[in-house]
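Input: one structure, supplied below.
A single protein chain has been omitted; all remaining protein chains appear in their positions.
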Amino acid sequence: MLVNCVAYQKGEKVADIRREEIGEYLKRPEAFVWVAMFEPDAAEMTEMQHQFGLHELAVEDASKGHQRPKIEEYGNSLFVVLHTVDLVEGTALDVGEVDIFVGPNYILSVRHRTNKGFGNVRARTEREPALLKYGAGFVLYALMDTVVDRYFPILDSMESELEQIEEQIFVRNAARSNIESLYALKQRLMVLKHAVDPLMEATGKLYGGRVPQVCSGMQEYFRDVYDHLHRIHASIEGIREMLTTAIQVNLGMISLSESEVTKRLAAWAAIIAVPTMVAGIYGMNFKNMPELEWSFGYPLSIAVMVVIDVYLYLKFKKTRWL
Amino acid sequence: MLVNCVAYQKGEKVADIRREEIGEYLKRPEAFVWVAMFEPDAAEMTEMQHQFGLHELAVEDASKGHQRPKIEEYGNSLFVVLHTVDLVEGTALDVGEVDIFVGPNYILSVRHRTNKGFGNVRARTEREPALLKYGAGFVLYALMDTVVDRYFPILDSMESELEQIEEQIFVRNAARSNIESLYALKQRLMVLKHAVDPLMEATGKLYGGRVPQVCSGMQEYFRDVYDHLHRIHASIEGIREMLTTAIQVNLGMISLSESEVTKRLAAWAAIIAVPTMVAGIYGMNFKNMPELEWSFGYPLSIAVMVVIDVYLYLKFKKTRWL
Amino acid sequence: MLVNCVAYQKGEKVADIRREEIGEYLKRPEAFVWVAMFEPDAAEMTEMQHQFGLHELAVEDASKGHQRPKIEEYGNSLFVVLHTVDLVEGTALDVGEVDIFVGPNYILSVRHRTNKGFGNVRARTEREPALLKYGAGFVLYALMDTVVDRYFPILDSMESELEQIEEQIFVRNAARSNIESLYALKQRLMVLKHAVDPLMEATGKLYGGRVPQVCSGMQEYFRDVYDHLHRIHASIEGIREMLTTAIQVNLGMISLSESEVTKRLAAWAAIIAVPTMVAGIYGMNFKNMPELEWSFGYPLSIAVMVVIDVYLYLKFKKTRWL
Amino acid sequence: MLVNCVAYQKGEKVADIRREEIGEYLKRPEAFVWVAMFEPDAAEMTEMQHQFGLHELAVEDASKGHQRPKIEEYGNSLFVVLHTVDLVEGTALDVGEVDIFVGPNYILSVRHRTNKGFGNVRARTEREPALLKYGAGFVLYALMDTVVDRYFPILDSMESELEQIEEQIFVRNAARSNIESLYALKQRLMVLKHAVDPLMEATGKLYGGRVPQVCSGMQEYFRDVYDHLHRIHASIEGIREMLTTAIQVNLGMISLSESEVTKRLAAWAAIIAVPTMVAGIYGMNFKNMPELEWSFGYPLSIAVMVVIDVYLYLKFKKTRWL
Partner (left out) sequence: MLVNCVAYQKGEKVADIRREEIGEYLKRPEAFVWVAMFEPDAAEMTEMQHQFGLHELAVEDASKGHQRPKIEEYGNSLFVVLHTVDLVEGTALDVGEVDIFVGPNYILSVRHRTNKGFGNVRARTEREPALLKYGAGFVLYALMDTVVDRYFPILDSMESELEQIEEQIFVRNAARSNIESLYALKQRLMVLKHAVDPLMEATGKLYGGRVPQVCSGMQEYFRDVYDHLHRIHASIEGIREMLTTAIQVNLGMISLSESEVTKRLAAWAAIIAVPTMVAGIYGMNFKNMPELEWSFGYPLSIAVMVVIDVYLYLKFKKTRWL
């Protein structure tokens, strides 16, 4: 589906144009055409391929979707794949994809499986004619910057989730829910990591050493995108390491809690078993058991039981078994 | 066993030829010969070695089989080893091998231990004469692309298997089957990893920097193969990391479940032990035990037992030991 | 908030100047202006941007704060982000930020979320006119050196904390507090790591190979900063590895301690259960039980119980179950 | 001890020569001398040092033995250290060492702590005069190839050992022997790894980029050795990772098995405790216990015990505690 299609010249919007007019505008000097599509069908992709002379393999990738994030050069044009990551219903993550074709005088963005469009990017870039003069390269920067900035709230939600789990981790009886939360967080972290890490690596090629033609002059801007990706990457690695440690620590807490239960079990077992043993002895049917005849035999035996149990109880309290 | 042997010229099939004719066709300009073999015997390999002038070490490797995936240059020819991985009976993996010799005007593929041939590759390449003009390099691409594309369903089956295990991982009493599934999945993952990782590394040399002669002009195609391999590699690493975490978490679940059993054991032990102790006391044979004379002594003692047990039961319920 | 604003010429302080005068002093030969700000508002940042011609992206970063440590070149100027780490209330860590803009004839430092200023740095640099002649580059070195030197006491406190935990790690019944301390130490270690590692990496570019213009001639000084960072980095990695081992070992100690409790439980259970069983037997109501008639039957049965229990006790002592 | 000493010219054996004649043969064009020694004494090493002009540091290394595998250039000669690994008594590993000095017209191999000589290497090389013309470089290749090929059966024995353990890993009550086997396998794996990894790294320098003079023209052969080493290396890494996972899984199996024991313990404890409690109640000596008077009181009480126990037994069976 074609979302919109606009021609720009010297940093200014010229007109919303029809698909058929693209070829005409591409010939103008200092002009470029910016086309946005959403889940286009095969026919639409083929038309764009012919209009802009896109490379067969790139078009194939964009039609199939489900690529890993990457930036590939085809001659003097670029093919960029970005993953969008959206928070749905609190913590679940939805992964979409934006495929961008950038040439000297065109930029074509193809959105898959995400509803968040880039209308605000278009509005923002049109307000900065000085930068828009850089052409398609600047639009690429603006799109990448927007996609990357949308990772931050997700990262923040993960960081605050980790903090919540960390507060729970030494609480007794929370081990089961902790371990489930830790695993779920790890799963989501991996989703974000798979969106960020390959893109970071690829973006590094847009500002240092030899830079693709369409990005020249914009290097400090792409370095800024790289820097944001690196920040996210470092935070992800930090969360990941703390998650590993937290899972280990949680395992330790489970063992510890079991150890404490075993101690209490042992302590109470002793407290109950001793009177049972004493009672068993005085329940024996020997003819000749003088204590049984004593008038104070019964209360004395009870007293012995109580004294032993109180002693045990205090001893267990002292050694913290109880 | 010779599967087939075809000569091509200017991107078009010329003829199915006999082995003896190979030398003749190799001399034609813009022609190349494509030979496919399946588990050839020593005599066949020696014949091919002479026909195409293959390097002794490469022929030795192809005869012995059981090589790791690799791409080696011998002068202006290439020797490529690929692992094929086939799903058999649901989840077991069968590893085969395809050894490919590529020169400026020939390509020889030798299949070992896999039944899946490359008939469809031949059919497909013959439908694209524009690309087939690139010669043996394009055929190499087509073969590699096909082998690599066959990894995807295996990866998919592993991913869905992991998801199934993840659904089971927090279910009580599933620890034993989970741990077995996790280990089996890890084993299979390593098989795929050993097929993919060395090949990815080797393929990287076919598109960046200095490129072997036979692959020149095809760099974007080999980059595409590399990109697919990288995607598989990244997914394997992701599964691998989640597997490690899942094994740890599963260990935690086992400990947790034992801890819960211990608690229930302790709780029921207490509930049974207390009446046993009380009964023991009133089973003592002291002469002077006034309670024994009371007419309501027996029901009272039973009542005491019940009250204590109900209290214990509720307390254990509250602390979730029961 | 503007902290101070001073002009220097030929390594000597010229005057405290007002913001409006900055432009004038920038024109003088061999002069530079050093401005220090604390959490400036947007207007102040904008003014500085115009005075010194700062790059839009750098100013944006400095206004927003919460950057990762980095050193970026914008043309012939540098933008440096440092994290300050302060110990508060014993062991908690407060992370602040210092953003530094350095050009050929100016240096602007912007402090965020930290109260420790750099008054002493200014005093110290003014005492070394020979070095101050190097201009803004030397001031950058002095600021970085100061920030980095402030990491050492934090590292020392972590090292001594680890040593304290290590002394506790094999002490019985300390597992819970050990595990909490280990996790808390790990959290703090990661904070320091996130301040140090990216900065170390960035500082490496200030002394080897091509060096930014403003740092030329100061390479040995920046290498010294790098070396300090590397030392901290190595210590952090060392602590981190020992922490991982300590957590594992602590887990082992928990299991071991549980194992010992189980053994003692088992031993005492046996010591109590045997007399209970014996007593149970002589509590049976069979008509024909000759022992019951024996006059020494009761003391004999008690003696049997005692002998068995003493035997068990000694045996358990010997096998260290008790 | 001198094993043998042979002169070659133009790829053909000239003569078995005496030590004193070495100098003479070294002067002939296209000739080289191949000396094999076994644990030489200091005098022998010194003599060889003078005959071939070996570097002092290399001779020192070869005399002391116990070097790590390495390939070092001394001017236009090479000093190569290889580890031999022999299987003794089934699975134990014996590590020997072969130190090789290679110059343009000589090759000297010094064997330490291994009985397997290289007689077959000499025989094989003498059968390939076409290759032996390459001189000392080809002999070096043949020796390295032989040593490396001897690693494969060891690797195979480790792989089959791992498979055996893997078959045992989910078997109940095999945990102790599994864990011992896993540790022993890991120890042996590390021995092989220490032989293979440094050598692989060093061999990489014999075929890519600048190659030592004595190896020129033999690059494809050394790449073949490298490739074999890489294959072993990859297998070692695979075994190593599976070992780590297997140790973790085994730990899980131990916990699981304990958990199952605890459950059975708990179940049987309950089944025995309930009749004991009931019997205790009817063993009380209250005057007024109507049930005691009933003629069917005793069988009824037994029936109650049996019913409860059958119910418990079935319930535990259902929840798989039994």
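Read from first to last, the chains carry the letters A, B, C and D; within each, the first residue is number 1.
Here, contacts are C-beta pairs under 8 Å (C-beta built on N, C-alpha and C of every residue); 3 or more make two chains touch, one makes a residue touch a chain.
These figures come from a predicted structure and were not determined experimentally.
S.K.: Which of the chains on display does the removed chain touch in the whole complex?
M.R.: C, D
S.K.: With the missing chain put back, one of C:V191, C:V211 or C:A266 would touch it. Which one?
M.R.: C:A266
S.K.: With respect to the chain omitted from the figure, which of C:K13, C:R28 or C:H230 is a touching residue?
M.R.: C:H230
S.K.: Pick from D:A31, D:V95, D:I247 or D:I308: which residue touches the chain that isn't shown?
M.R.: D:I247
S.K.: On chain C, what residues meet the omitted chain?
M.R.: 166, 169-170, 220-221, 223-224, 227, 230-231, 234, 238, 241-242, 245-246, 248-249, 251-253, 255-256, 258-259, 262-263, 265-266, 269-270, 273-274, 276-277, 280-281, 283-289, 320
S.K.: Over the whole complex, note the residues of chain D touching the chain we left out.
M.R.: Listed in rising order, the touching residues are 55, 57, 67-68, 70, 72, 74, 173, 175-176, 179-180, 182-183, 186-187, 190, 194, 198, 243-244, 247-248, 250-251, 254-255, 257-258, 261-262, 264-265, 268-269, 272-273, 275-276, 279-280, 282-285, 289, 291-298, 301-302, 305.
Rule of thumb we're sticking to: only the chains that are shown with their structure count from here on.
S.K.: Chain by chain, through touching neighbours only, how many steps does the shortest route from chain B to chain C take?
M.R.: Graph distance in the chain contact network comes out at 2.
S.K.: Same or different: at the chain A/chain B interface, is the fraction of residue numbers used by both copies above or below half?
M.R.: different
S.K.: Working from the CA atoms, figure out how many degrees chain A turns to land on chain C, in steps of 5.
M.R.: It works out to 70 degrees.
S.K.: When the centre of a chain is set as the mean of its C-alpha atoms, what distance in Å lies between chain A and chain D?
M.R.: A distance of 40 Å separates the two centres.
S.K.: Would you please write down the residue numbers of chain D that are in contact with two or more other chains?
M.R.: 283
S.K.: Name the touching chain pairs, would you?
M.R.: A-B, A-C, B-D
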